[in-house]
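Have a look at this one.
Presenting chain A:
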Amino acid sequence: MSEIFVSILLLAGASFMVLAAIGIVRLPDLPTRMHASTKAGAMGAILTMAGVALHFSDSAVAARAIAFIVFILLTAPIAAHVIGRAGYFTGISLWSGTTKDELRERYDPDTHKLYSGLETKTDRAVPDNNKDGSG
Partner candidate 1 sequence: MLGIAINIVYLMLSLALLFAFIRLTRGPSLADRVVALELIASVVVGYVGVHAIDTGVSSFLDVAIVISLTAFLAAIGFARFLERGGVKDE
Partner candidate 2 sequence: MNPELVLPILIPLTAGALSLAFWRSITLQRVLAVVATGLLLAAGIWLMSSTIEQGFLVVEMGSWPAPFSIVLVSDVLGAIMIVLTGIIGLAIAIYSLASTPKGHEKFGYYPLMHLLLAGVAGAFLTGDIFNLFVWFEVMLLASFALLTLGGERAQMEGAIKYVTLNLFSSAIFLSAVGLLYGMVGTLNMADIAQKLNSVEDPGMVTVVSLMFMVSFGIKAAAFPLFFWLPASYHTPQVAVSALFAGLLTKVGVYALYRVFTLIFTQDVAYTHTILLWAAALTMLTGVLGAAAQFEFRRILSFHIVSQIGYMLLGLALFTPLALIGGVFYIMHHIIVKTNLFLVSGITYRLLGSYELKNLGGVYRQRPYLALLFLIPALSLAGIPPLSGFFAKFIVVKASLEASEYVISAIALLVGLLTLYSMIKIWAEVFWKKVPDHVTDVGRLNGEIKNTHNWAYYVPVVGLAACTLIIGLYGQPIYVLAETAADQLMNPQLYIEAVLGGTPK
């Protein structure tokens, strides 16, 4: 019985991995690749670990599997965020199908200020809309 669950978990986890891998190869630009890879990768790892916990049905193993899941949940998005951000700000080219970019227009590359767009007029010294590129 548990074997089946374990198998399912493992296969599901591996499927996510494969999905992430195909995504990373197929998708056209960095952010979209990251949508596939980082999350699906993490998801796959989590599912695999769940399978491990189930397989051993041992409290110590389970505890470690849970710890692993917690750690992955904490670190994976941070890595994704940092890389995505760095990639974005260094100006990697976005897919031509990208529809809008609300960040670019609020970023001042000279002062490295990133505005929320919610500031009162006085907060914002120089409008920099004209500085953005094609988007």
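These made the cut because all candidates are chains of the complex that A comes from, given by their letters.
Rule of thumb we're sticking to: contacts are C-beta pairs under 8 Å (C-beta built on N, C-alpha and C of every residue); 3 or more make two chains touch, one makes a residue touch a chain; residues count from 1.
Just so we're clear, the structure is a prediction, and the values are computed from it rather than from any experiment.
Touching chain A in this complex, out of the candidates 1 or 2, is candidate 1. On chain A, the positions that touch candidate 1 within their shared complex are 3-4, 6-7, 10-11, 13-15, 17-18, 20-22, 24-25, 30, 33-34, 37-38, 41-42, 44-45, 48-49, 51-52, 55-56, 58, 60-61, 64-65, 67-68, 71-72, 75-76, 78-80, 82-87, 89-92.
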